[in-house]
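Have a look at the structure below, then the notes.
The complex appears here minus one protein chain, its other protein chains still in place.
As written, the chain order gives the labels A, B and C, with residue 1 at the start of each chain.
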Amino acid sequence: MLSGKDLCLLRGDRCLFQNLNFALNSGELLLVEGKNGCGKTSLLRAIAGLLEFETGQVDWNGQSIMADHQVFCSDLVWLSHRVGFKGDLTLVENLSFETGLRATSADLLEPSLDRLGLTPLTGLPFRALSAGQQRRVALARMLMAKAPLWMMDEPFTNLDSGGQALVRELIAEHLAGNGLCVVASHQDIQLDAPVIRVPL
Amino acid sequence: MWKFLHKLASPPHFYDLSAKIIPWFVVPGTILIIYGTIAGLFYAPPDYQQGDAFRIIYVHVPAAYLSMLAYTLMAVSAGIGLIWRIKLSHAVAAAAAPLGAWFTFLALITGSIWGRPMWGTWWEWGDPRLTSELIMLFLYFGYMALRAAIDDTTKADKASAVLALVGAVNIPIIHFSVEWWSSLHQGATIVRADGPAMPTEMLFPLLAMILGFSLVFGALLLGRVRSEVLFRERRSRWVKNVVLASGEQG
Amino acid sequence: MTSREDTMPGLWQGFMAVIRRDLLLAWKRPGDILNPLFFFAMVCTLFPLAVGPSSEQLSISGPGIVWVAALLATLLSLNSLFLSDFEDGSLDQLILSPQPLPLLALGKTVAHWLSAGLPLVLVSPLVAVTFQMPGRTVGVMMLTLTFGTISLSLLGAIGAALTVGLHRGTALLSLLILPLAMPVLIFGARTVALAAANDAVSAGIYFLSAYCILALTLAPFATAAALKISNE
Partner (left out) sequence: MMEALAMGGYGGYVWSSFGLTLIVVIICVVQVKRRHQQVFSDIKTRLRAMETDQ
């Protein structure tokens, strides 16, 4: 259960938002909407703990995320504009590095790659992949991570329609397995699962 | 006691309170400095070895003392700011840095002026104190350069706080290693006036100068912190009132 | 949720994962390892050209030159330590991972030392020969350089983390870290000079190892804090 109480965030002089509250239960999706530059990404980064709120507090399962950030991180997997993989390493080397960082199950590697259509690309260095393929590798990381909370910043960028449909499918499955999902996007998500909207 | 500290930590109270405190620093400070200068220059007996050249001590020692005091103040307030997230203490750290740099520079110059008659050169690598003052000056420049390189004030505060703490841990090590390094350089063991116990006529002016300079430093620091606080809280209402109120008189 | 305690990687796996990845990256880009070494060798050949070929002058200033060149070469390779992670977003992943950030920062620093500091120590005897250093001094030099480069990597990691997001961070990094590295330089160069004059060298080596342990225990926490701040 993820909840935020009277959150406020500043960017330089501008106050992005004030006394913002939300509560997200398992099986639900939190959609942060707004035009570019309105602070969607900053809000997501602050909820994850990369940024500090000016005031207010975010709780995960009743405990503040800042109290013991590592416990919160073990239940979280993060996807942002920059996918966070090394260009020189191959697909498999990048993903196997993840096994050292968080609880992932190795047996999920093959099926995730097949599902995302990445199996033929395993030999290539990561920078040789197209932007869409790179985002699919990030999705593979989320599938392997088995973390209850997914946080995705603009999940649909660089993806073709097939890719976007795949993302919706993965999110729906994740929510069905009573996971939680926080998404920042300037376009609607058209998902039948319960959606809580946070307009910025 | 805590209530007072808590009240002091809130910017508007601090802003008004500091305005009242500054005169209490400036007036006694100047009196002490005037007494120290006159007594030190004219009434203290000349040093048996260096003659009147030792009188530079009445300026060099307070400056060197302040350069250390400023860095310690910077590191402590940076630590408080980082741990308890008090904005005011970041403002104090930001304000203390340039003052500390100025007094370190002063200590360096007066030290080398003092060295000229005794060692015959403007710069004597053998003297460990001069070398560690020089390294201290580089630390200050590093701190101010890092703070200038980051635009967002809160990010600059936190990053420079980490640097101030890392620097504070290293200062005793720097002093120790420079002492060890200069002791290898057997030749130049320098006998200073404060080697043997100083007679009271010499000592009192020195203590007066150190206290006087510290008070003046405190006043300058408070003055700088006031503008730092004003700058950091420029969006808040109390700043608008303060500025508008002063607008009418000005 | 599925039982995940068994698959949660331990501290050692996280530490080794970071080191393995960074060494793999360094292996795939040999330029990053060799450039500081060429720089080190070149700086060491600059001085004899500038000072003149007289051997006794060189053997006096030899240790100092080798140490200054090692310090500058380490600084040169430091600023790119976190830069690539910052730019491709893997710094977010490191911060948001269950593994403690100081541990990962230490992993990166050790990987940097293995790819930059250690080669420096191994190459230094070749350069020492050009300064006509006696055998015993070369041994002492390598020992002090080992401790010195470890401390420099740890200190430099703090500076690299502080300046990672800033444009033109290289000059700033040296300005921040050089004053802090002076004790290491002082003890390192003087100890080798003492060895050249076959004096007792244990004092310097004890100090360098003590400083190295101090840096080993404190620097990763400062680096982690600096990374969180720069990555905001």
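In the analysis below, a contact is a pair of C-beta atoms (placed from the backbone, for glycine too) under 8 Å apart; a residue touches a chain by one contact, two chains touch by 3 or more.
The model shown is predicted, which means the values in this text are computed figures rather than measured ones.
Judged over the whole assembly, touch between the missing chain and the shown ones holds for B.
Residue B:Trp102 is the one among B:Tyr35, B:Tyr65 or B:Trp102 that touches the chain not shown. Of the candidate positions B:Ser10, B:Thr37 or B:Thr153, contact with the hidden chain is made by B:Thr37.
Where chain B meets the chain that is not shown, the touching residues are 37, 41-42, 46, 51-53, 55-56, 59-60, 63, 98-99, 102-103, 105-106, 109-110, 113-114, 116-117, 216, 220, 223-224, 226-227, 230-231, 234, 239-240, 243-244, 246-247.
The criterion applied here is as follows: only the chains that are shown with their structure count from here on.
Between chain A and chain C, the centres computed from C-alpha atoms are 35 Å apart. Centre-to-centre, using mean CA coordinates, chain B is 33 Å away from chain C. Rounded to whole angstrom units, the spacing between the C-alpha centres of chain A and chain B is 48. Counting only residues that touch two or more partner chains, chain C has 232. In chain B, the residues that touch at least two other chains are 152.
By the touch criterion given at the top, residues 158, 162-163, 166, 169, 172, 175-176, 178-180, 182-183, 186-187, 190, 194, 203, 207, 211, 218, 222, 225-226, 229-230, 232 of chain C touch chain B in their complex. Across the complex, chain C meets chain A through its residues 1-2, 4, 7-9, 13-14, 16-18, 20-21, 24-25, 28-29, 84, 87-100, 228, 231-232. Of all residues in chain B, those touching chain C in their complex are 82, 135, 138-139, 141-142, 145-146, 149-150, 152, 155, 158-159, 162-163, 165-167, 169-170, 173-174, 176-178, 180-181, 184.
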